[in-house]
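Here the complex is missing one protein chain, while the rest keep their positions.
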Amino acid sequence: MKKSLIARLVPAVGLISLAAAAAAPKVDVPLPQEVKTTGFLTVGINCTYPPAGFIGIDGKPAGYEYTLVKRIGEAALGTAGGLKTQCVNDGNRVSFLQSGKIDILLASLAYTPARAEQLDYSHPIWASNLQLIVPKDSKINDYADLAGKTVVTPTGSTYQTWLQKCYPQANLVTAQTAAEGATMLTQGRADAFAYIDVYGFNFTQMQKNYKVVGTLAATAVQGVGVKKGNKPMLDWLNAVLEQMRAEDAFYKAFAAEVKDPVFVAKYRQIVPGPSLKMDYSRSGALDCLK
Amino acid sequence: MTPNLVSGLFALLEGLGRTLLISGIGIALGLALGMVMGAVRHARIPVLSQAIACYANVFRCTPLLVQVVMLYFALPDLGIKLTAFETSWLALGLWGAAYHTEIFRAGFGAVDPNEVLAARALGMSAPRAFLDITVPLGVRAAIPASTTMAITQFRSSSFMIAVGYQELTYVANRMVADTFQVFQVFGMAALAYLVVSNLIAMASRSLEKAVEVPGLGAVK
Partner (left out) sequence: MNAEWTGPVASHMLGGLWVTLRVSLLTTLVATAIGVAVGAFCASTRPGVKFAVRAYIDVFRGVPSLITLLFVFFALPHIGISTGPITASVLGLALWGGANIAETARGALVSISPHQARAARALGMSRFDALVFAVMPQALRRFLPPYIGQLTVLIQASALTSVVGVTDLLGSARQMIERLAYVSNDAHAVEIYCSVLAVFFVICYPLTLLSDHLERRLRS
C-alpha cells in the first residue's frame, strides 16, 4: 500500500519539479557570484512613479517595472523569495549602485552619455516619451507654447534637462514625485505637467477636465543599470533580458499594468519584443525637436 | 575640468544667494512675530496667550520638513497658492517664530521688575512702560538666544529641498548626484554655511555691544 503510494508520488513529484524547472528560466550565462553567495538579488526600484514603479495597496512594490524586476528575480533564484528591493530616487540611485547596496537598478533609467560614464547599461528594456498634461481649456498645444508659462516636471529626470535645454523660455519648476507634479497642475500653480505619456493618459482618464498635448518627445530609451565594470552581472543580466524579450515579457508587463488595449497597442512598435531589438542609438533623451 | 569647476562654483553661489534670501526673510519674519507673540505671552493676555502657546507647541514639536510640505500642498485647499520660494520663507518664519516667542518672553521676563515699577511711579501708563522700558531691555537680554535661533533658522533653510526650492543644499545634492565629487561639493557647501553662521554670530556680538545700556545691572 505504502509502496504503491510512493510509487505514484515519486513520478508525480518528478513531473512537477520538471515542469517547475522548465518554467524557471534558464540562461547559459552563470549567475554572478555575489548573488549566489548572498542568496539575494537586490534591485533598486522606483517607489513614487506610477505606473512604472510605486507601492501598491498591500504595501508591496507594484508597477510594470516591478513586474520585470520579479521576472529577473525568478531567473536569479528560482522563486520570488530571493528578491530584495530598495526604493531609490534620482539623487541617490547611482550612489546605491556604485556602493554595492543594490546589485542592479531598474528605475526608469534613461540612457544619456553622461550617465553611461558612471554605470553600465544593459540592453534597452523600455522607451518612454514626454508629453504635456494641461487643463482642457488651455491654449498650450505644444512645447513652444510653454514660453513664459510654468511647467512642472519630476526632479532629476532627463525631461528636466531636456526642457531646460530646448525650451529655456519656459518657467521650469521641479517636483519630488509624480503626484506632487500633478498636484501642482490641479492646484493651478503650473500651466502644464511634463511627464511620460502613460502617466498623462492615466491621469486624464480620471480627471476629465485635463487633456494631453504635445508631440511625443525626448524619447528616453531605458536600461537596467549595473555597477561600472561588473561584467559577470552585466552578461548574466543581458542574457536574462534576451530571454524576456523572446517571451515578449516587456509588452506583457506593460499591458497588465495599463489596462487600455488601444493605448497599449501604440507601444508595440517601440519597445523590445520578439521581433524588435532596441539599441541606444535611437535614444534621444536630450535631443531637441527639430 | 576647469570650466566644470567654475560653473559648479557659480551654481553653488547662486544656491547660497537663494539660501540667504529665504533665510533673511524668514529670520526677519520670525523675529517680528516672535517679539509680538512673546510680548503677548509676557503680558498674559487671556485667550491669546493660550492660543500662542498652542501654536508654539505645535510648530516646535513637529518636523520643519513636514511643515513645509504641508504648507506647500495643503494651503491651496484654503485658496492660498504659494510658490516654492514663498513657502520656504513662510515656513522658516512660522517655525522660527514659535521659538522666538519663548525667547522673547524670557527676555521680557528677565527685565528687573523694579525698573518697571520706577517707570510706573513716574506716571507712565502700563503700555507706555512696556514699550519704553520692558521692550528695549528685554530685547537686549534676548539677543544671544535669538541669535542662536536665527542661525538655526539659517541652517534649516536646507530643508527647503523638500519643495524643490533650489537653495544651496539642493544644488549641492544635485551636483554630487551628477559628478560624484562628494568631498569637494559638500565641503564647499558646509564651508559656506559655517562662514555665514559665524558672520551672523559676530554681527550679533557687535550689536550686543553697540546697544549695551551702560550701568545696567551694575547695582542690584
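Should a chain be cited, it is by its letter among A and B, assigned in written order, with residues numbered from 1 in that chain.
Assume a residue touches a chain if its C-beta (ideal position, glycine included) is under 8 Å from a C-beta of that chain, and two chains touch if they have at least 3 such contacts.
In this text the structure is predicted, and so the values were computed from the model without any measurement.
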Exercise. The complex has one chain that is not drawn here; which of the drawn chains does it touch?
Worked result: A, B
Problem set entry | Identified contact with the non-displayed chain, of A:39, A:100 or A:188 | A:100
Exercise. In the full complex, which of B:88, B:101, B:134 or B:158 touches the chain missing from this view?
Worked result: B:158
Problem set entry | Sole contact to the chain not displayed, among B:32, B:66 or B:203 | B:66
For this session: Check the options A:31, A:55 or A:216 and report the residue that touches the missing chain.
Result: A:55
Exercise. Which parts of chain A are in contact with the chain that was left out?
Worked result: 47-51, 54-59, 62, 86-89, 91-92, 95-96, 98-101, 176-179, 182-183, 202, 206-207
Seminar exercise, completed: Residues on chain B facing the left-out chain by the touch rule are 57-58, 60-67, 69-70, 73-74, 77, 155-159, 161-162, 169, 172-173, 176, 180, 182-183, 186, 189-190, 193-194, 197-198
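To be clear about the criterion, only the chains that are shown with their structure count from here on.
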Exercise. CA centre of chain A versus CA centre of chain B: separation in Å?
Worked result: 43
For this session: Going by the contact rule at the top, pick out the chain B residues touching chain A in the complex.
Result: 73, 76, 81, 83-84, 162, 164, 173-174, 177-178, 180
Problem set entry | chain A - residues contacting chain B, complex | 90-92, 94-95, 98, 114, 118, 155-156, 173-176, 180, 183, 187-189
